[in-house]
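Here the complex is missing one protein chain, while the rest keep their positions.
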Amino acid sequence: MATQTPAIETHNAAASKPSRPLWLEVLHGWVTTVDHKKIGLMYIGYALFFLVVAGFEALLMRIQLAVPNNHFVSPQVFNGLFTVHGTTMVFFVGMPILFGFGNYLIPLMIGARDMAFPRLNAFSFWISAFGGILLYYSYIGGSGLYGAGSAPDVGWFAYAPLTSRVFSPGHSTDYWTLAVLLSGVGTIGTALNIVATTISMRCPGMKMSRLPLLVWLYLVTSCMTFVAVGPLTAAQIMLMLDRYAGSHFFDTQAGGSAVLWMHFFWIFGHPEVYILVLPAFAFANEIIPVFSRKAIFGYPAMVAASVGIGFISLGVWAHHMFTVGLGPGANTFFVLATMVISVPTGIKIFNWLATLWGGKIHFTVSMLFAIGFLFQFLVAGLTGIMLSVAPFDWQLGNSYFVVAHFHYVLVGAILFMLFSAFYYWYPKVTGRMLSEHLGKWHFWLFVIGFHLTFDFMHIPGLLGMPRRIYTYEADRGWMIWNMIVSSGAAIQAVATLLFVFNMVWSYFKGAVAGADPWDAWTLEWSTTSPPPAYNFAKTPTVASRRPLWDLKHPEDPDSNYETEQHLPRSSQEESL
Amino acid sequence: MSDVALISNPNEEWVLPSRGIVGMVCLILAEASIFIIFVVAYIFYMGKSLAGPTPKEVLTLPIFTSICLLSSSLTVHAAVSALSRSKRHLCSLWLAATVLLGGIFLAGTAHEWYDLIYNHGLTISTNLFGTTFYSLVGLHATHVLVGLIMLALALWFSLRGQMTHEHTEKLEVLSLYWHFVDGVWVIVFLVVYVLGR
Partner (left out) sequence: MFASQGWCGLAAIATSAVGADPTNMFAPAGTPANSIFSLSMLVLGVTSAIFVIVSGILIYVLVRYRWRKSGDKSEQEPHQIYGSNQIELSWTVIPVLIVVMLFLATTRVIYTTEHARKPADALDVTVIGRQFWWEFSYPKLGIVTANELHVPVSDPSHPLPTYLTMSSADTDHSFWVPRLAGKTDVIPNKVNTMWIDPQAPGLYLGQCAQYCGVQHAKMLIRVYADTPQEFAAWVAHQQQPAVEDPRVAEGRDVFMHNACISCHTIRGTVATGRFGPDLTHLASRDTIASGSVPNTPENLHRFIENPANLKPGVLMPPMHLNSHDLDAVTAYLTTLK
């Protein structure tokens, strides 16, 4: 890493350490905190815990599926496993970890001292956390008076009427609904906070056209949250009314419609996947430029593309319902809408490539994960395009091909970019570097495990293997592929353990980081690592998108290139 | 601390939108999307009930209470502008009027429901109409109730003289919420009592 120390004085974080407080005081401090950094870290810690839990569930599923006609777990247990795995990963890993990073970084990046509504922030965290606990409580209390506990086993999109009292007696489905409902409320709270913070708490000079791209993307994600999580909340309320008050929203016996639930769920569900992926894009927008030592290529286009993705993604939900029988008209419409998303997404991919082009690319572990993200997101997007071709989807839908597609995005893109973000911002948060040596092991093991698992998962899908089956017949020719997939999952587990170990080890033994270990350009690197409770001693003032670049290169500041129209000066003289 | 000696531009004025209002707009956006789903469900199930009673048989237009609710939007607006001009007593008066009007609306809904349940035998589990009607109108009524509680609190502070000119923005944020609740009623009214009958 280039370690040219810029004009900023770096202070040793350890120098100001107070004497160790009692653990009870520490605990009290964390539980009652309204500091955005602590709340962010609690979000992240909570999500990491659930990542390991839900990953463990995935391992159990993979053991069961490794060979045909296996009896490792019963069908009931298996159905619970994929439901809880999916729900946990989406609502209690993906959402909280992304909001955790947002909470931590956004005020720092826009030069603010805290979020707009610190107490709402704490409330949102605790209510989401409570949701996660409720979901797992169903293992204890799920059957209520009927007997021992069970997990919800309706799948993460819980299609009606399987969720009605008739087909899902006991209370496990109620725990599922409540858990999702609560996490939704918490999510809306945090999203609201992020929007208000971004709009109203920027430091002087931080115009919207100078926001770090990360903040822009969080803004888009948060706005999408309002319009996406609202429908989910509404649908869950209806489901609860059905189960408890005897209403008939999704009661097909009383004229209710099963398809209505699908619409409601996917009106949430599709934007949700972009809510999850946009923060990953956000990290990429910060990390790729820094490690290729170049400004992001086409900032306005990146913003426009994100906003475009946000809008288009609200109109594509029925691509999850191509097989439902909506008729050729609706199918054609949703094919087009879905395919159109590839245009703004493509712009992003190409702009990242252009950012790398002509740069000096540093292969730190953080950057390695980001490159993995670029490559895997490309593949995942292309399999998404295959699925968006409705007739192809009539074959692929609900097969393991879909499972492979979405893990490619959720793991190959989002989880990879999260790892990248961990390696990038860990020094800021703890004042210590994560070990690059262990990190390289982590990266390569995870890449190998990932590709073994999810590349080969496409094949049983093409060979006709539906998802959500606890076992399969030996004569279908799926066995060898499942075997490979399962072994890849085991490698991923080892890599994940290595990562957790690295986090713990580096906290105590890692190299001291200093304020700006990556020679980066955004405001969070201008304060100490870890930042003080009030973030900045003096509220910063900025004049461009890369304030620290301006500081380090006073002879050629960015502000020269950012015209008032918020467009980069046309660069005819600059050849690519 | 490392002083962030970043290029400053002191002659540039730096004003940002109020976070309270931004927050409320976001909340309204989220709430609106919840309502939209309930409205869509209502429209989707219109005329699909397998058994009676139908809306035509049992619903009457709640004209008077609707007028009360909608005019409470005006009174709450008057309260805000009174406060912004530091006319605190006037503000209390308008707030009281708002709470009263909102209260009348809620009482009207309560009466309507009583009538439907005991005289027409329509409950949430009777048919799809009951299901969608009670949930949509009930969701709205819940919002009215929440708004009323907050308005009543504001009235309480105002009467005790604890609300001053500086609190104008807070009251404005609250009034935004109330306008939203009224706006939703217009939609609900049109869908349930006009279109659906």
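Should a chain be cited, it is by its letter among A and B, assigned in written order, with residues numbered from 1 in that chain.
Operating definition for what follows: a contact is a pair of C-beta atoms (placed from the backbone, for glycine too) under 8 Å apart; a residue touches a chain by one contact, two chains touch by 3 or more.
What you are looking at is a predicted structure, and each value in this text was computed from that prediction instead of being measured.
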Among the chains present, which touch the one that was left out?
A
Out of A:Leu59, A:Val185 or A:Ile469, only one touches the absent chain, namely A:Ile469
Tell me which residue among A:Phe56, A:Phe167 or A:Phe501 touches the hidden chain in the full complex.
A:Phe167
Pick from A:Val26, A:Ile140 or A:Leu336: which residue touches the chain that isn't shown?
A:Leu336
Among A:Val34, A:Val53 or A:Val259, which one is in touch with the chain left out?
A:Val259
So that we can see where the missing chain sits, which residues of chain A does it touch?
2, 4, 63, 66-72, 74-76, 79, 153, 155, 159, 161-162, 167, 252, 255-259, 292-295, 297-301, 323-325, 327-328, 331-332, 335-336, 339-340, 342-343, 346-347, 349-351, 353-354, 356-363, 371, 374-375, 378-379, 382-383, 385-386, 389-399, 462-480, 483, 553, 556, 558, 561-562, 568-571, 574, 576
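Criterion: only the chains that are shown with their structure count from here on.
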Per the centroid of Cα atoms for each chain, what is the distance between chain A and chain B, given in Å?
34
Touching residues on chain B, where the partner in the complex is chain A
1-9, 12, 14, 16-19, 22-23, 26-27, 29-38, 41, 44-45, 48-50, 124-125, 127-128, 130-132, 134-135, 139
Touch list for chain A against partner chain B, complex:
7-11, 111, 116-117, 188, 191-193, 195-197, 199-202, 204-205, 222-223, 225-231, 233-235, 237-238, 241, 245-249, 254-257, 260, 264, 267, 515, 523, 526-528, 532, 536-538, 540-543, 547, 550-551, 557, 559
